[in-house]
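What you see is the complex with one protein chain gone and the rest in place.
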Amino acid sequence: MKNSKTTVLIKNNIWINNPVFVQILGICSTLAVTNNFKNTLIMAVSVTFVTAFSNFTVSMLKSFIPNKVRMIVQTLIISFYVIIVDIVLKAYMPDISKALGPYVGLVITNCIIMGRAEAFAQANAPIISFVDGFLSGIGYMIVLLPIALIRELLSFGTFYGYSILPENYISMTIMITAPSAFFMIAVYIWIAKSISFNKKGDKK
Amino acid sequence: MNLKESKLYTVIFTFIISFAFIVILAFINSMTREKIAINSDLFMIKAVLNAMKIDYSTDQEAYKKFKDDAFLRKTVKKSKLNNNEYSIYRAFVNNENITSIINTGQGLWGEITMVTAFDENIDKIIGVDIISQNETPGLGGRIGEKWFKDQFTDEKIGNGIKMTLSDRKYGDTDHNNSSFDAITGATRTSERILFIINDSIKIMKN
Partner (left out) sequence: MTPNINVVILLFASIFTGNIVLSYFLGLCSFISISKDLKSSNGLGLAVTFVLTISVAICYVILKYILKPFDLEYLRFIVFIIVIAAVVQILEMLIERMSSALYISLGIFLPLITVNCAILGVVLFMEIRKYDFLQTLFFSIGSGIGWWIAILALAAIRRKIENAPVPAGLKDAGITLIIIGLMAMAFMGFSGMLSVQ
C-alpha cells in the first residue's frame, strides 16, 4: 500500500507534475547559476534538502499551527533550513558559498518549497511528506542538471571544471550569458511536452 | 471556535516557534562562527601566498607561513599619489625579493579586492590573486579562475599592462608582451582588473 503511494509520488513529482515543466515554478533561484555544473548541483541539493525537511517539519507541526499565521510559520520554517544551508556552506565550502552569493538565500522564495508545504505537507503524515519533498527536489534536479551540463560544456568546454572538449574548441559566449538559459529551458520543455503528447496520442 | 484559532494561542504559538528556531540557529551559528571567521581570513591569506608563489599544502601551513614574521614581513604604505594606506607584504621566495600589495577597486557591481606581487625592481608581475569580488557568477566571476590569473604570472610590465580581446581559450600565454586577454562576455570586469593592476604598479613605483 505504502509502496504504491511512493511510486505514485515518484511519477508525479518527477514526470507528470514536474514543477518546472508543468508550472514553470521555482527556476528563478537556480537558473542564474546554471552556467556552472558544480554550482547548480550544490544549489539543487540545497533545494532538495530544504524541501524535504521543511515538508517534514510542516507536517509534524500542522496540527498546532493556527490558520491565521500558517503562511508566515511555513516561511519561518523554510528560512530556518535555508539559514542552516547557508551556514554549512560558509563553514565547509567557502569557495562555493562565495560563488553562489545571494542565490543561496533566494532558495527561500523558491515557489516549489512553499508549494509542496502548502499542497502536500499540510494534508499528509511526516514521513511521506519528507519523501514527497525529497522527490520534488529530485524532479527539480533532473531538469536543471542537464541544462547546466550543456551550458558548461558548450561555453567553456569543461565538465565539473575538467576540460573534456578538444583544445581547439571555440567557446560559445552566448551559452555563458543569460539568454541561453531561457532558450535551453524552453527547448527542454518543448521536448518533454512533445513526449508526453505522443504518449497520450498512443493511448487513444 | 476552538482554542487553536484564539488570538492568545496564535501569539503564544508564534512566539514559541520563533524562539525555538532562533535558539537552534544561534547554537549552530556559535558552533561554526570561528570556522567561518578563519575561512574568511584564509581567503586573504591564501590569495597573498598564491600571488607571491609561496607553496603551501594545507590550510594550517598557509596560516603558519603567513603569521611567520621572519618569513613574511607586513608593512603599511601610505601612497603619495592619493594618501590612502595599503598593506604591503615582503618575502624572499625562489631567490628573489618579492613584494605584494593589496588593492581595492571598483568592479562592475561592487568592489574587487586583489593582491598583486612584483619582483624587486617592479619590472615584472610575479602573480595575482583575487580576495573578494561580486561580479556576475560565470561571467565576470571567472576572474577568480586559474587560467585568467596565470596570464599575469611573470608578466613583463614595460610601460604598463594592456588588455587584448581574443577568443583564445586559455588566455594570453606570452609573458613578455605586457598584455592579457579579457574574459569573453565580461570585458567590463576585465577592464576593472586592468585598472587595479596598473594602479598597484603606480603605487609601488612611487
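Here the chain labels run A and B in written order, and each chain numbers its own residues starting at 1.
Please note the rule applied: a residue touches a chain if its C-beta (ideal position, glycine included) is under 8 Å from a C-beta of that chain, and two chains touch if they have at least 3 such contacts.
Keep in mind it's a predicted model, so treat the numbers as computed, not measured.
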item: Which residue of A:64, A:92 or A:182 touches the chain not shown here; value: A:182
item: Full-complex contact with the absent chain, from A:10, A:61 or A:111; value: A:111
item: Residues from chain B at the interface with the omitted partner, ascending; value: 21-22, 25-26, 29, 104, 106-111, 134, 136, 188
item: Residues belonging to chain A that touch the chain removed from view; value: 21, 24-29, 31-32, 71-72, 75-76, 79-80, 82-83, 86-87, 101-102, 105-106, 108-111, 114, 177-183, 185-186, 189-194, 197
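The criterion applied here is as follows: only the chains that are shown with their structure count from here on.
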item: Between chain B and chain A, distance of the C-alpha-averaged centres to the nearest whole Å; value: 31
item: Of all residues in chain A, those that touch chain B in their complex; value: 32-33, 35-36, 39, 61, 64-69, 72-73, 76-77, 80, 83-84, 87-88, 90-92, 94, 98-101, 103, 155, 157, 167, 169-171, 173, 176-177
item: Residues of chain B that touch chain A when the two form their complex; value: 4-5, 9-10, 13-14, 17-18, 21, 24-25, 28-29, 32, 35-36, 39-40, 42-43, 132, 134, 137-139, 141, 167, 169, 184-185
